[in-house]
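Here the complex is missing a single protein chain, while all its other protein chains stay put.
For subunit A:
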Amino acid sequence: MKQHGKTHTNVDKEPNLKGTLISVGVLGLFIIISWVAVFAIFLSR
């Protein structure tokens, strides 16, 4: 069995990962906001 035939026989469409995309986005946003907040404290001192 070659690699190709095996992988794509009964593959349903790509899984729906919208929730994941948003979650990771929110996570990234949280990191950036925390960073900027502490950086603001640094600047203000």
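The working rule: a residue touches a chain if its C-beta (ideal position, glycine included) is under 8 Å from a C-beta of that chain, and two chains touch if they have at least 3 such contacts; residues count from 1.
In the analysis below, contacts and distances are computed from a predicted model.
Novice: Pick from "Cytochrome c oxidase subunit 1", "Fructose dehydrogenase large subunit", "Branched-chain amino acid ABC transporter permease LivH" or "ATP/GTP-binding protein" the UniProt protein name of the chain that isn't shown here.
Specialist: Choosing among "Cytochrome c oxidase subunit 1", "Fructose dehydrogenase large subunit", "Branched-chain amino acid ABC transporter permease LivH" or "ATP/GTP-binding protein", the correct UniProt name is "Cytochrome c oxidase subunit 1".
Novice: At which residues does subunit A meet the chain that is not included here?
Specialist: On the side of subunit A, residues 1, 3, 6-11, 15-20, 22-24, 27-28, 30-31, 34-35, 38-39, 41-42, 45 touch the unshown chain.
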